[in-house]
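A protein chain is absent from this complex, but the other protein chains hold their places.
== chain A ==
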Amino acid sequence: MAVSTIYSTQALNSTHFLSSSSSSSSKQVFFYRRQSQTNRRFNTLITCSQQTIVIGLAADSGCGKSTFMRRLTSVFGGAAVPPRGGNPDSNTLISDTTTVICLDDYHSLDRTGRKEKGVTALDPRANDFDLMYEQVKALKSGVAVQKPIYNHVTGLLDAPELIQPPKILVIEGLHPMFDERVRDLLDFSIYLDISNEVKFAWKIQRDMAERGHSLESIKASIEARKPDFDAFIDPQKQYADAVIEVLPTQLIPDDNEGKVLRVRLIMKEGVKYFSPVYLFDEGSTISWIPCGRKLTCSYPGIKFNYEPDSYFDHEVSVLEMDGQFDRLDELIYVESHLSNLSTKFYGEVTQQMLKHADFPGSNNGTGLFQTIVGLKIRDLYEQLIANKANARAEAAKA
């Protein structure tokens, strides 16, 4: 809850000087103006007990970040829309609770600059991590910032937009976990790990209809970007609290259509306020085919797997779904067998999936796990806020 109290001794007028002091629990921002002749000060004091939690989402371009964002903001409730009356090419989405900012806005080199220097957008040299850190830190401590806008159509940096500190700040893009300082600001982080086969299939789907594109051009683009992707983007997954891996199915032998997917949700153990989802028995190894006598599934069926594992030397739980849902009763049957989903009522996962049935991946593990991660983040936010409130109450007692 962002509660601010304003003590105003004078209407705000003319030029304002803005300064702020921060402490761990509250934020005070002073607006005052100086009158040049008399040098009198009029103070406005704003005290805020704002708590912004910061979520990082990393993935390559064309790997489903936008879809994930739409699912996430939907779970948090409210409408996520671009800033009203702002730049129509703004990359920001704002809802009552959540603001999603795109880290491409922190490109230090515009399209021409990258071309001249021969660096890709994946290259850290094309990005201003100092500014990214300063602004995410400012927002986290409750201070609004003027964030640049990278215009994806023109390839230029447009005039900045004002971003207010939200309850939940999501930073999505290529490098949310690349810089250690930014990484340390994240309360939760997610990496979308799309295998090469699926990436290729998705980009064919996305681009084949586009004039000028061919299988060769799509392949050439993926291959040209791969060294930078492997060097700068892929290593970030070791820092993620949750990784969604998307792989070709194993249900159809030698399938390379990329239509049926095997999706793995890798959840780090021991993350504060995040307790992994499990199937039947927490910590066991379970292989489950829900289709059989009780539930009839269409070809090629659905297969689940759940097991403890290790991922970059971290203890993790892995939930895997291979195949896709073709009927509603398959989805609700699966949901009823998963535990620790952080839903608020029975069937909430299914309801969310149905609400956005037209989004890509709504019938497979990508949609299911994105929805689940959304619920887990909502839960994390609520726990964090409750904990803060308790701490404040304790402090007041003492």
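Throughout what follows, contacts are C-beta pairs under 8 Å (C-beta built on N, C-alpha and C of every residue); 3 or more make two chains touch, one makes a residue touch a chain; residues count from 1.
Note that in this section contacts and distances are computed from a predicted model.
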Problem set entry | Protein name as given in UniProt for the chain not displayed, "Calvin cycle protein CP12-2", "ER membrane protein complex subunit 1", "Small ribosomal subunit protein uS7m" or "Translation initiation factor eIF2B subunit beta" | "Calvin cycle protein CP12-2"
Exercise. For chain A, which residues reach the chain that was dropped from this view?
Worked result: 2-6, 12-22, 31, 44, 46, 48, 50, 61-62, 66, 70, 74, 78-81, 86-89, 108, 111, 114-115, 117-122, 128, 130-131, 134-135, 137-138, 141-146, 148, 151-155, 157-160, 162, 164-165, 203, 206-207, 210-213, 217, 220-221, 224-225, 227-228, 355, 358
